[in-house]
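Just one protein chain is left out here, and the rest sit where they should.
What follows is subunit A.
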Amino acid sequence: MEITVNDITSVDKELIISADREDLEPKFKEAYKKYRGQINMPGFRPGKVPIKIVRKRFGDEIEQEEVSKYVQEVFENEVVPEYEPVGESEMLELNWENDELEAKFKIGARPEFELTDLSEVGVDRLVHDVTDEEVGEELDRQLKQQGNWEVVEEEITEDNRVTVDAIPLDDDGEPDEENKTEETIDLTQEESEQFRDDLLGHEVGDEIDVEIGHDDHTHSFKLNVKKVEKLHKADLTDEFAKEASDGEAKNVDEFKSLIKSKIQDYYDQSADDLFKNDIIDSLVDKHDFDVPEVFKKQVQNQYVERVKQQSQGQLPPDFDEEEYKENMEDRAIRDAKWFFLNEKLQEKFDDIEIKPEDIDQHLEAEASRYGISVDQMRNMFAQNPQQLESLRNSIREEKVFDRLKDEVNIKEIDKETYQEKHDEDIEA
C-alpha cells in the first residue's frame, strides 16, 4: 500500500492511495467467510456453499465493498493522523481494476501563516450611553401602544386614524362598487404616507379621489371617509408602570430606569456583536492566506443546511443551490479564514480554559431562552456530545474575543460616527 500526495495549491492536495490484491487479500478472505455463512443457495446447506462459488457469484460486489472499507480504514488510520486534513475531504476516484486499487482524494491542508502583531489591528467600538430623550421616546411609544382610539368629528390631521370605503375606479373613471373594501389607515404610521396629503383636512362624509403608484403603473380609488379617530395615550401612572413591566417596576421612576437599562443592554449587546464582526473583518483583512477549497465548500454546505433548517427541513422550491453557494462564496472564505485565525488565536492565548461555571452560565442563558429548567437543558446537552462540543467552542470563541479586547487597538466612537462609517462601508 502506498500513499502519495501531490500539491494542487499550498492548501489543496491530491492524495492517492494505491494498493494491490496482496494488500487486500486477507480482507477478501475474511469477507468471503462471512458471506458464505449468510448466503442461502438452493442445493446447499446454509454455510456450506463453497468459497469458490461465492467468489464466482458474488465476488465483484463483495470485493468492491471491501475495497471501499479498506480505503476508508486507510484514510482514517493513516491519512488523518499524518496529514490532518481539514474540511470535508472529497473522493475524486475509486478504481479497482486488474487487481490494482487507486483511490484519489482532494484534501485540504491547514494554511500556514503567522499571526500579525495584534496591537497593530485597529477596531472601532460603538459606545453609547442612553439619553433621557431616548427613554422618553420609548416611553411615549409604549403609552401610544396602550392608548385608546376615540371617534372625533374634526378635520383629519396627522395624528388620526381614518376608516374609509375604498372603491376602485376603472379606466373611464367609473367606480367599481362590487370591489369596494373597508380600509383603516393610521396616518401616524410611515406606511400610510402615500395617503397623508390626500386625506389631510377632510372630514367624515367626504369623497376623495386618490392615485396609488406601483412601480410603473397607478391605481385610482375613490375613498369615502366613514370614521375619524384620535389616539388618547395611556396615562403614565404607577399602575401603568407595574402592568407594562410585568410587575418588575413598582412606580414610574423605576419603570423609566428599567427602560433605560433595557435600551442600554440592547446597545451594549449590539455594540458587542458589531465589534466582534469588525474584529473578524480586520483580522481577515490583515492576514493574507489561502483557504482549502474543500473547507470553503464545507462552509457553503453549512449555509445551505441553515437555509434548510429555516424552511422546515426542506429547501424552498425555487431555491437555486449552486447560485446561492456562488453568491455566498466571499462570505464562506471570510468565515473559513476566521476559523483558522481563531485556531491560531487559541494557540496564542493558550491559558484560556473552560470552567464548569462558564458552561453553567451558558446553560442558564439557553434555558431561559427556551423557557425550560437548567437541569433539563443540562440533560439535553449531556445526551448530545456534539452539541456540548459546539457549546464549548462558542465559549472558547467568546473568551478569545475577551482577550482580543485587551490586545487590539480599540477606538471608541459614538453612535452617529459609527453610523456614518457603516454607511460609508456599505457604499464602498
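One rule holds in what follows: a residue touches a chain if its C-beta (ideal position, glycine included) is under 8 Å from a C-beta of that chain, and two chains touch if they have at least 3 such contacts; residues count from 1.
By definition in this document, contacts and distances are computed from a predicted model.
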| item | value |
| --- | --- |
| Undisplayed chain, where the name is taken from the UniProt record, one of "Xanthine dehydrogenase YagT iron-sulfur-binding subunit", "Electron transfer flavoprotein subunit beta", "Na(+)-translocating NADH-quinone reductase subunit B" or "Large ribosomal subunit protein uL23" | "Large ribosomal subunit protein uL23" |
| Selected residue (touches chain absent from view) among A:Arg21, A:Lys34 or A:Lys48 | A:Lys48 |
| Which of A:Lys56, A:His232 or A:Arg331 contacts the chain that the document leaves out | A:Lys56 |
| Positions on subunit A contacted by the hidden chain, ascending | 41-45, 48-50, 53, 56-57 |
